[in-house]
Each structure stands twice: as structure tokens, then as C-alpha cells.
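Dropping a structure here in C-alpha cells format, bear with me for questions.
Missing here: one protein chain of the complex. Every other protein chain is in place.
Entry: subunit A
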Amino acid sequence: MALVRVISSDGAAFLVSQRLAKRSGKLKTEIETFRKSSDNSEAQPEIRIVTIRAEILRLVLQWLQQHQNDPVLPANQNEQDGRGDAEMGQSQWDRDFLAPMDLGIVMELILAANHLEVKGLLDITCKLVESKITGRTVDEIRTAFKLKSDFKGNEEEQTRLENRWCVEN
């Protein structure tokens, strides 16, 4: 089985099958580039992901492992509205996978899924964050994401006024 070494920003190395790695658009491109530039067809590619730390990379690879037999979603699927259909691909395993995660980790996963071009993971993580915002008040969202208001003077009041004037186009 052909393997590839994927190294995180903090130096942790993960040895995974090339078949599994190629389910990430980014890793697939990197492997193919390595193949073209390498004289030795048996050489094991090594890919450094300088933007993703080990904890997050491990989660991405874990998700890919679970979904290795799913059909690959094209990167431009539902490009018109910029969103995929997370409900279609979300299994009980996905829900259990995301359930214990802190929202900060989920948002790091979004960044990683986007960088590594893993469409299915991007969809379910974005959907999870969306569910923490949909139908909630501003204070509830600030509590959920541990954020504080940093508006100055009447800026927040002004934004509320604009909101009152705005309707969906």
C-alpha cells in the first residue's frame, strides 16, 4: 500500500495511505506534483501543512478515514450559493464526532477543511456553527462563542437601526 507522510505545523507526522490522502483535493495535488518531480516512483511523498496543527490535522484524517468510501463531492458543488447540503452527508458518526468539540476547534476545522479541500467536512462544520447562530439572540451568540461586544459609543445602536431598515432583497 502506497503511503504518504503528512506533517503538521507543529511537527507531528501522520503516515496515511495515499488513497485516503487523495480524498483531500489539496493533498491529491501535492502527491501528484511530487510524483511528477520525483525520479523514484517508489519514493514516499512527504507533505508539510504549515497552517494546520497536529490536533486539528488528526481530526481531519480521522474524518477522512471514516468517510473513505463516500462518493467524492465536487469542490464546486452548489457553488451558486456557496454552500453544500450538509444534511445529506451528515451521519450519526459525524454528529458524535463533532459533539464533544469546543466551538474554537470546530472553527479551526473549517479552516483546515477549506485549506485541504475536504468538501464534506467543510459542510458539516459550517452547518454546526450555523446551528449555534440561527435563531439565537446576540447575547446568546456571544456566550456560545465566548465573545464580548467591542462596539464604541452608539455603533451597536446604529447597527440595530440599520437592521430595522433592511429587508431581504
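A few remarks follow.
FYI, a residue touches a chain if its C-beta (ideal position, glycine included) is under 8 Å from a C-beta of that chain, and two chains touch if they have at least 3 such contacts; residues count from 1.
One rule holds in what follows: contacts and distances are computed from a predicted model.
Between the names "SKP1-like protein", "F-box domain-containing protein", "Nucleoporin Nup43" or "Trafficking protein particle complex subunit", the one given in UniProt for the chain missing from this structure view is "F-box domain-containing protein". The missing chain lies against subunit A, touching residues 77-78, 81-83, 85, 88, 103-104, 107-108, 110-111, 114, 122, 126-127, 129-130, 133-138, 141-142, 145, 147-152, 154-156, 158-169.
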